Structures are given as C-alpha cells and as structure tokens.
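Have a look at the structure below before the remarks.
Incomplete set of chains, arranged as in the complex.
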C-alpha cells in the first residue's frame, strides 16, 4: 500500500485540495502524475470569503498541502 | 490521461493563471514546457486592484499555482 493509492481510488470523484497559499480547491479528480500535479473538472477555488468557478483546472503539485476525497 | 493534457488542449485559448504571489495573469497560451514555464500572448496581470498590460510574457513554472482555460 502506498500513499498515492488513495489518489488512484479518488479518480472521477470529488476531492478537496488545500493549497499552501491557504486557498481550497474542490473538483472531480481526472488525473494526477508523480509530481502530484492534478487535473480537476467542475472545480471551484475558495479563499477567505471568495469563491471562483474554475471549471477545468491544472493544479501544480508543489502547491498542494493535502488531497481528501469528499 | 495525464494532467498536462489539459494544457495541451488549452493551446491558442485564453487561460487564467494564479501565481504564488497572489497575482493573476490571463492570456492566450502559446507554449509550455516540462517545468510548466508558460508563454502567453495578449497577457494581463491583475494584482489587488491593479491591472498591467503585458502583451507577450514568459511565466516561470515554479511560480504557478494553477492554470485554468476560460
């Protein structure tokens, strides 16, 4: 069992991502790679009180704190 | 399917880029490389209330939080 197994199981499911800059992104996980770069669909960014609809988004792996399936 | 596929599909389209320093850049994505360095045309930087017209711009990959096609 490896930590990335939890990402494999989360494919096509909605995940919550906490970023190093304090923002949160939620979306449907479509793909990830070894750097933990992520591709999400139907994504939204929440930071403080603000929500931004992103739709498709590529998130750079080195900005990620954690990924949690909802 | 890999996360960078979403960048491939976004070529010649307008993308929104969030940077680690909190700024946003939008522009037409012309090219990217493995470090996620990006080349944009017709680019603008927005930070807090200020907008700066950049035209052509090379964005260093390690400053990127996410890239989202508009």
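We call the chains A and B, going by the order they appear; numbering starts again at 1 in every chain.
Quick note on the criterion: a residue touches a chain if its C-beta (ideal position, glycine included) is under 8 Å from a C-beta of that chain, and two chains touch if they have at least 3 such contacts.
Keep in mind that this is a model prediction, so the values were computed, not measured.
Visitor: Could you tell me how many identical protein chains the full complex contains, when just 2 are shown?
Guide: All together, the file's complex is an assembly of 7 copies.
The rule is short, and it goes like this: only the chains that are shown with their structure count from here on.
Visitor: CA centre of subunit A versus CA centre of subunit B: separation in Å?
Guide: About 18 Å separates the centre of subunit A from that of subunit B.
Visitor: For the complex, give me every residue of subunit A touching subunit B.
Guide: Those in contact with subunit B are residues 19-21, 23, 25, 30-33, 37-39, 43, 45, 54-60, 62-63.
Visitor: Could you please specify the touching residues of subunit B with respect to subunit A in the complex?
Guide: 1-7, 16, 18, 20, 22, 36, 61-62, 64-69
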